[in-house]
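Heads up, one of the protein chains got dropped from this complex, but the rest are sitting where they should.
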Amino acid sequence: MNSEELSELNPDADGVRPDPCLETRNLSLRYAGNRRALNKVRLTIPRQRVTALIGPSGCGKTSLLRCFNRLNDLVDDCVITGRVRLEGKNIYAAKVDVTELRRRVGMVFQKPNPFPKSIYENVAFGLRIRGIKSRRRLDEIVQESLSAAALWEEVKDRLHKSALELSGGQQQRLVIARTLAVAPEVLLLDESASALDPISTLKIEELISELKKNYTIVIVTHNLQQAARVADYTAFMDMGEMVEFDTTARIFTNPVRRRTEEYITGRYG
Amino acid sequence: MNTGVKYQRQNGSATSGAAGKRKPKARRARQRLLRYATRRRLWDRAARAMVSMGGLGIISSILLIFFYLFYEVLPLFGGANAGAAEILPQVVAGEAMWLEADPGAGVALRIDERGLASFYDLTTGNLLDNEALAAPAGAALTAMARDSAGSGLFAAGFDDGSVVMAGWNAAREAGSISPRLEYPLGPQSLAMLDGRAVRALGLRSGPGGVSIAAASDSGPLMLREQALDSTPPNLTALPRAGAEIRQREIVVGDIRPEQILLPQDPRWMLLLTATGELNLAAIGPGNPAEILDTVALTTATARLTRMRLLAGGMSLIAADDSGRAAQWFIVTEDGRASLKKVREFALFDNAVAALDVERSRRVFAAVSGNGELALVNVTAETVSFPGEWDGPAALVAALAPAGDLLLLEDAAGRLATWRIDNPHAEFSMAALWSETWYENYPEPALVWQATAADDALEPKYSLAPLTFGTLKAALYAMLFAAPLAICAAVFTGYFMPSGARRQIKPLIELMEALPTVVIGFLAGLWLAPLVDANLMALALGALLLPLGVLLASLAMARLPERLDLEWREGWQILALAPVLLLAGMVAWLLAPDVESLLFDGSLRDWLVQRWGLDYVSRNALIIGAAMGFAVIPAIYSIADDAIFTVPRHLSNGALAIGANHWQTLIWLILPAAAPGILSALMIGFGRAIGETMIVLMATGNTPIMDANLFEGMRSLAANLAIEIPESEVGSSHYRILFLASLVLLLFTFVINSAAELVRQRLRRKYRMI
Partner (left out) sequence: MKRSLANWLESGAPWVWLNAGAVTLCLTMVFGLLLLLGVKGLGHFWPRPVMQARYLAAEPPATIIGEFAASEIIDASELNSISLAEDNGAVERQLLKLGNRDISGGDFAWVLTGLLEDVGYPAELAVLERREWGNQYGYLSGLRQAGAPVLPVEASAGAGEARWSELHSRLDRARDLRREIERIERSIIADINFGMERLRLEERRLVFAGGDSADALRENARQRESFDAQYAEIRLRLLELNRQIQRDTALLRIADGSMVEIPVADIVRAYRPNAMGWAESLGVYLARLIEFLSGNPREANTEGGLLPALYGTTVMVMLMSVIVTPLGVVAAVYLSEYAPRGWLTRIIRVSVNNLAGVPSIVYGVFGLGFFIYLAGGEIDRLFYAESLPAPTFGTPGLLWASLTLALLTLPVVIVATEEGLGNVPASLREASLALGATQFETLWRVVLPLARPSMLTGLILAVARAAGEVAPLMLVGVVKLAPSLPLDTQFPYLHLEQQFMHLGYHVFDLATQSPNVEAAMPQAFATAFLLVALVTALNLSAVVLRGRLRERYRAMDT
């Protein structure tokens, strides 16, 4: 079974066949009022690569993303069937610690949403709730995370200023730093650059390329150029279904399905 | 502790399959982390459980109010209950002349035909003591009478024409009861009829002293009045005789009474003849006695069996052998007193064999020839049949003073006790809401008069006048508040730019914060005298104020257009302040002239003469203004929101096809906001219903039913504030007040819920537009 799953991942541009990190099988999601958001989605996300989810609005990209860290649990009357496996373990199993799962699968949202606290406290938040009290340790991780999010140089002099004073792009990188601080394995980015100006977007994209050395990254984007620029693999979804998944190069140059081609070439969407 | 970025890297490398041996230190740290995670999870669960429990607990404790009020009200509907009759071991001979039970002292008293008083222990039935009534030597007991005031005193008449008045006292010493007879007028008998045998006897005690009336088969009736020491040495002792004695003859034609009743009003005496006719005699001092009215107590086919004065000594109950019992009392109409049958109870289908009354409530117990027990509250007209006596026919019944025990003596000479639980006899839904005929009233009426101080006064529990007062106050308040609040809401919600609205709205809402006690104080002590003195100016002001505004508007319209534009911004309100002040001033200055020109110098006199409207200083007009002031913000705030939240594209559409702002408002905005405005009115009404301090302070709190704007009222809420601290816990009065507060609670709750429902529906509708 494992070998079969592995076979789904075609080798990337460098010819390396990556390990699977997140897998979904038969994943369906239905909201109240019988609106089906996902329909038997089958997808394997490669480790330490950037995977982009693309597709027209309302195709279920965000719903799928929120299945990976069970944030959909918060939505009332939302029924999920099928399996999602992280490192081979079903995350919807009864005994899974949801908070630990969410720690391992970090998420960055469309709009930057820093807490109305200082920059430092924003990054330290996830650490404090996990019981880390040592000041030295906190300082260390905060600096590491902010550096990893390419923000350290910009904010190191005003760590204790309110995070709300930062610009949108900075806020978004702060949110990424906040997520990195709790040491996730997977990073979900939900249209995280869509609300930003081009320069900030560029910085975020650079950051994503940098981060994929250590993290498995899944991004949802409306921006096909962005997907083409940063993603190693791309999944095209439509109407709650996984239409096509392959390396980015193949999806954008030689898609198998017609729907994919029509979307890529901008004939609808 | 090892976590964060480094931990991730380690973790990542381990899971990516790269070779690397975990250090023991890292493993320990990882375990510690896991333990901490477990603790966090437990914390989360504990917090969820605690908050849920706490939240539910708190919310249910708020809702407890409903249940508690219900719980306090519920006993009112419990009705009367009686246990099984317990037969005492004693067997007595002959028929009792006198039977009395006092469960408080635990003693029953029975006096037989020979004048022998026997005391029984009520719980065991044992004979405690025998004591002969102090009778003149050789005289036989011929008549007895009870005190119509319910004091427990009684009088005994003998065949030598003498009378003795007695009471009894049960002193409890070291656990044993030693009851004995006492003679407040002294043990020596009073010679009243000069040797003629006493056939009928009447007794009344009161603060003025005691009156004893005695009659025989021939000769005049004698009335003896003697002062009593009004302050007995201790609470349980009977009063003692004072000095002054008056004795006079009363001639009432050829009436030979079988029974004499002395009602509490010393002007009257009631004489019952052998034929069952009751005569009302006027015996006021100074005038010769006169028979004012004669009535037959029963129908032609029935025979009178028992008759008793009810508690308070104002009305009597006459029972007959057809199973009926009727209440009679003296009604004075146009200065003429007559006896009226006020109500009748068809209790049994056979004779009423025994009957007794309670001492402080208008409640009597009757036992039929077949042994059925009936408990009747006369005022509330409630009848219950809580039990049945299956021995030989009952002959005599004695109801304990508080009505909690009935002592029976049957034809076989057995004594039986019957525990009765009838705490709320005075309550019935019918008496609460419909017209009831009370003692001393010429006709049925709706009255609230819950004085618990004096038994002589019948408590009158009709919530109708209070409800009427509540609604009257609320309606006048709404008359004042609704137009003002809604007009203001229309202006700020539709015409005013939202920047100005944001500033003005909190100012009007500030009215809501003003403590109502301050508004009540100003209404009662500042506004009431002011209006009292300047009624005309006020009436004129009500006319001139809108007129002034219209004139100002006209003047503005005449201004050149470019000046007019400014006023669209909603700052008319500032320009109008001087206009209103000016109009008020003009009204005040013109008032005396207008008053003398149109109303002969005094509007108030004119109102009285022309329309018969009495003017009371603290009246509904004051309440309307003061309480209106208090409810304006509630109405305004919600109505303004309702108008403001009507989506703008609705009005834009209308404006685009050439409607002006006013037309848009009337044809589009107001209909759309109507449910919201309705809900605002409901909230305001609910608030006016429950407002206490204003009504309490700015009216005379008289529970009258008169819609006149210039008369006062008493509201349910104010009545609660006045009466509940003084009502006895657990009494009917107390529980009826709880019922009133429950009515208030439910009413406001329902009206608020309805308003909320309307509002939510409106909100949903707008969301869809």
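First chain written, first letter: the chains are A and B, and each begins at residue 1.
Going forward, contacts are C-beta pairs under 8 Å (C-beta built on N, C-alpha and C of every residue); 3 or more make two chains touch, one makes a residue touch a chain.
Keep in mind it's a predicted model, so treat the numbers as computed, not measured.
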Which of A:D19, A:E87, A:E100 or A:E262 contacts the chain that the document leaves out: A:E100
Which of A:R25, A:R42, A:K111 or A:R229 contacts the chain that the document leaves out: A:K111
Residue touching the undisplayed chain, where the options are B:A105, B:L272, B:A488 or B:V758: B:A488
Chain not shown, touching residues in subunit A: 69, 71, 74, 76, 99-104, 106-107, 109, 111, 113, 115-116, 125-126, 128-130, 164, 175, 178-179, 182
Hidden partner chain, residues of subunit B it touches: 40-41, 43-44, 47-48, 51-52, 54-56, 58-59, 61-65, 68-69, 72, 483-485, 487-488, 490-492, 495, 504, 506-511, 513-522, 524-526, 533, 545-546, 549-550, 552-554, 556-558, 560-561, 570, 572-574, 576-577, 579-581, 592, 629, 632, 636, 660-663, 665-666, 683, 686-687, 689-693, 696-697, 717, 720-721, 724-725, 729, 737-738, 741, 744-745, 748-749, 752-753, 756
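Here is the rule we go by: only the chains that are shown with their structure count from here on.
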Residues of subunit A defined as touching subunit B within the complex: 19, 47-48, 87, 97, 99-100, 127, 129-132, 134, 137, 140-141, 144-145, 148, 180-185, 214
Residue numbers on subunit B that touch subunit A, as the complex places them: 1, 3-5, 7-9, 11-12, 15-17, 33, 36-37, 40-41, 44
